[in-house]
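All protein chains but one are shown in place.
For chain A:
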Amino acid sequence: MNFDFSDDQKQLRDQARKFLAEKCPPKAVRVVLDGKTPYDKELWKGLAEMGFLGVAIPEEFGGAGAGHLELCVIAEEMGRANAPVPFSSTVYLAAEALLIAGSDAQKKKWLPAIASGEAIGTLALFEGKGNPSPKNVKLTAANGVLNGVKKPVADGAIADFAVVAARTGSSGRDSDISLFLVELRAGGVEVKSLTNLDPTRGQAEIAFKDCKAEPLGAAGEGWSILTQVLDRAAVLCAFEQVGGADRALEMGRDYALDRIAFGRPIGSFQAVKHMLADMYVSATLARSNSYYGAWALSTNAAELPEAAAAARISATQAFQHCAKNNIQVHGGMGFTWEFDCHIYYRRANAMALGLGSLSYWEDQLIDRMRKKNAA
């Protein structure tokens, strides 16, 4: 049994960590946090040069042709650094949707552009409140023209193209939904930035008015493709969350060792030690669940739907838990803008919602476990 990343993959992780420590220190994150730029363009360019954007994209489409395990280790480091770039929307959502359902021409057009950092992509699924569900898709597509409003769309304001979920039927079945690919710089698209919990990753409202769109995948297959995309993204996001959780835990640990109160390091008080121990426990559970997700993703195993839901829940909980208690360990200083604790708190809570909320994934997990037991 080798339920671990290979030495090469671990080396890649170290390489990514080193690169991000240098190119994405907290002060770079803060440039985006303070709204001076919508994302870190230099970093994005650097990630492309390192080959990280296209690590899981096949060589024939301009990528490195490595695989999803390699993408997982990079995702972990992106989360650890709280990288303020449209990595998850472009790489986990848009690129994966293209890989699953894109025509050869679509792949040839967009995947090399993603790998080289020239194109930013995203998924436009949500339309206000609610979780992923065919019945929440109201935006219509008829005769290759879209009408409707999507929000929130992650990185929608900086994206060059979007994969859009649209209603093409009214039977009440999953087959009512089809996917379309839209160039957002073209006509019929109106983009508005939304303020959001995590300013280091933008959110937007996108209105489509008689907007021309090309189909992505077969008509009526949209929901089935989306489900696969969301499962893959759930595993990849879980690695970002695990990276973020670990960083928040480290920050808390380091502060507890450094901060003296009542004449001793606060990390010598059991109330603080035990809080940090519990953070370690959730981070460890999340990492192990995510490893299983990585295995299922990389082997395209039948277990992927269940593994993805478990990784999603566990990693979401761990990142939220570690981020909030990191602030608690820091006390008053943790609640200042100046300290970085709130950056992870914001990211943790934004990520907890991005692919659908916890309660949605809890429901999915039980459905999928039942299906497996029935099979």
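In this text, a contact is a pair of C-beta atoms (placed from the backbone, for glycine too) under 8 Å apart; a residue touches a chain by one contact, two chains touch by 3 or more; residues count from 1.
By our rule, contacts and distances are computed from a predicted model.
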item	value
Name of the absent chain as recorded in UniProt (options "Acyl-CoA dehydrogenase family protein", "Osmoprotectant transport system permease protein", "Flavodoxin-like protein" or "Phosphate transporter")	"Acyl-CoA dehydrogenase family protein"
Contact partner of the left-out chain, one of A:S288, A:Q328 or A:N349	A:S288
From A:A142, A:A277, A:A302 or A:M333, residue that would touch the chain that is not displayed	A:A277
Footprint left on chain A by the chain that the document does not show	1-6, 69, 249, 253, 256-257, 264-265, 267-268, 270, 272-274, 276-278, 280-281, 284-289, 291-292, 294-295, 298-299, 309-310, 313-314, 317, 359, 361-363, 365-366, 369-370, 373
